[in-house]
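Every protein chain but one is kept in place in this view of the complex.
Note that the chains take the letters A and B in the order they are written out, and that residue 1 is the start of every chain.
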Amino acid sequence: MAEILLRIEDLEVRYATRAGVVKAVDRVGFEMEKGETLGLVGESGCGKSTLGFSVLRLVPPPGKIVGGDIIFAGEDLLKKDEEEMRRIRGSRISMIFQDPMTCLDPLQKIGDHIVETITTHGQGINRTEAWKRAGEMLDRLGIDPSRLEAYPHQLSGGMRQRVMIALALILNSELVIADEPTTSLDVIVEAQILDLLKQLKGDYELTLILITHNMGVVAELADRVAVMYAAKLVEVAEALRLYEEPKHPYAQGLLRSIPNISLTEQVLATMPGSPPDLIQPPPGCRFHPRCPYVKEECKEIEPPMKEVEREHLVACHLY
Amino acid sequence: MSEKLVEVRNLVKWFPVQKSFVETLLARRLDYVRAVDGIDFEVRRGEVFGLAGESGSGKTTTGRLILRLIKPTRGEIFFDGTNVLTVNDDEMRRLRQRMQLIFQDPYASLNPRMKIGAAIGHALEIHGIAKGQEGRDLVIQIMERVGLTPAATLYEKYPHQLSGGQRQRAVIARALILHPDLIVADEPIAMADVSVRALILHLMMELKEEFDLTYLFITHDLATAKYICDRIAIMYLGKIVELGPLEKVYSHPHHPYTEALLSAVPVPNPRARREHIIPKGEIPSPINPPSGCRFHPRCPYAMEICSKDEPSFADTEDGHLVACHLRR
Partner (left out) sequence: MERVLVPEKVGILGRFLAAAKWYGVEGYMTMVGGFIVFAIITISLLSAFYPGMAPYDPEKGVGTPFSSPSRQHLMGTDNLGRDVFSRIIYGAKVVMAVALLSSAFSAAVGIPLGLVSGFLGGKVDRVLSLTMDSIYAFPGLILAIAMAAMLGPGVINMSIAIAVVYIPTYFRMVRGQVLSVKEELYVEAARSLGARAATILRLYVFPNVIPSVVVVFSVNIADAILTEAGLSFLGLGIDPSLPDWGYDLSRGKAYLPGGYWWIITFPGMMIALVALGFSMLGEGLNEILNPRLTEK
């Protein structure tokens, strides 16, 4: 029985906006074992990115975590103070962002940035040693170590993303959260990065949360998949099970509406309507206005998350 | 009424690189971004023709050139037999009624200060087709057709008051209201929510049948292209490397780049995890493209001739063309 590295329980995150209070994450909970890759999928606005940021307690104001627990390696992250969190970020838990250009300091050489990350987490390593390690890491990720001297704008998109990965791994993070890591990349570079991540998964025994709306990317990397809709978790299952037998009507609709290049004949299914307003979400099950199997129950009572098969959880009144 | 709705010959578009005053003084020559560097193709009436490629391939620029939103550096573009580049302004304005553009970013392509109804119907006014109540009726009609309901209410709304899917429908309605022959769709679903994409694709296909449309579908997403396109052209660094009926190109890609591209597309099926063919290196700058075949520095099959001679576009079988020295 593998060790549970991360356990999220009943997490609630809210944003105060001009139009009202947005419940961005509404009582979400799941567990992650050490070494597994969890795909956190959903469309834009479903709360997956907010969830990712919450683990690092980096939810930007006017957002706020208002409830729940985030237990990482036995410690409750929500009870820690800012100083303790700062020590965890970048070292024990790292994040890979969607757009490297906005995360890399344009005025700092790549090498300096990586070295700063190493020395800030004060492991008593001197600069020369840190520089050497940075070079080794870049090499591992397929970048010529001489590029340590380069500035971010001198690198291509794919290389910048690899620098982000380097930053995430350089301190041997136990948990890595990747938020849409390949969305801004061209298809071939995307494939390259995915191959790289697959390799690193094995080499580093990474525990990875892969946040994305791209079901193809998730299929390539994830061991398990958690599907979010309108700030709630609707289905969690092993990757293979989810793709072959999705149980939640939303997951079913989603998977059937994505063009699959490996299929000779495909008819795309369509889902009527659009994702709901998170200030005033529909009562009961959030998906009920769009669900082809909707019953009276669905309009009033929120379906609880149930284990319907081994390791396969769904929040739906059909089960 | 020719079968070839659009014909492009030797189309070239070079953009001058913006330099600072000092750089211009010191530079020995002007640099150009060779966005489109000599392409030939035709779009047949009634088909969905895909123009696919990664960034820097020139596909978006090609779309705009065909609509004459930018002027080419060289080359010819024919629309239904008429040379688009030699017509005067009035004729061009009339031609514009027959070819329309659907943009990638619906929010950015809608005037934030114009109500949706007015935005959709503006073309009617511009071309003097209908005004006032008559125009409004036509707009309501088309809004209902594309699913922008309740039309009378949405007519009065501003873009920021609509959802992403509704905005894209508005952009489609705006393009359709003139009953054009050709619609150039530039990544029409890239910015839409995943669950809404299928709806928009379906809508486009239905409208194609109903309105007798021809699409030039510009995209980087080969999975979507497979779903909707009849024929496809793969672009790389300003040139078309392969062109042909979609099934043929996807099942038997002749160009090494096409091969790599197809293998890289992520498949939403964990069982179908396959080998990615990754060409080495990265897409070079379009300011200084490689000599000979542009793909040669990255090509796993590169031969000596590839760095010297640019391969010409040749027909391998009926309608399947490729520009590669391997297939000689």
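Brief remarks follow.
Convention: contacts are C-beta pairs under 8 Å (C-beta built on N, C-alpha and C of every residue); 3 or more make two chains touch, one makes a residue touch a chain.
Here the structure is a predicted model, which is why all the values come from computation and not from measurement.
For the chain missing from the display, the contacting residue among B:103, B:250 or B:295 is B:103, taking the whole complex into account.
When the missing chain is restored to the complex, the residue among B:30, B:69, B:152 or B:303 that touches it is B:69. For the chain missing from the display, the contacting residue among B:65, B:123 or B:299 is B:123, taking the whole complex into account.
Within chain B, the residues in touch with the undisplayed chain are 67, 69, 92-93, 96-97, 100-101, 103, 105, 108-114, 122-123, 126-127, 158, 160-161, 171, 174.
Just so it is clear, only the chains that are shown with their structure count from here on.
Inter-chain centre distance (chain A to chain B, centres taken as mean C-alpha positions): 32 Å.
Touching chain B in their complex are the following residues of chain A: 43-45, 156, 158-159, 186-192, 194-195, 213-220, 222, 239-240, 243-244, 253-255, 257-262, 266, 268-272, 274-275. Interface of chain B with chain A (complex): residues 54-55, 163-165, 193-199, 201-202, 220-224, 226-227, 250, 260-273, 276, 278-279, 282-283.
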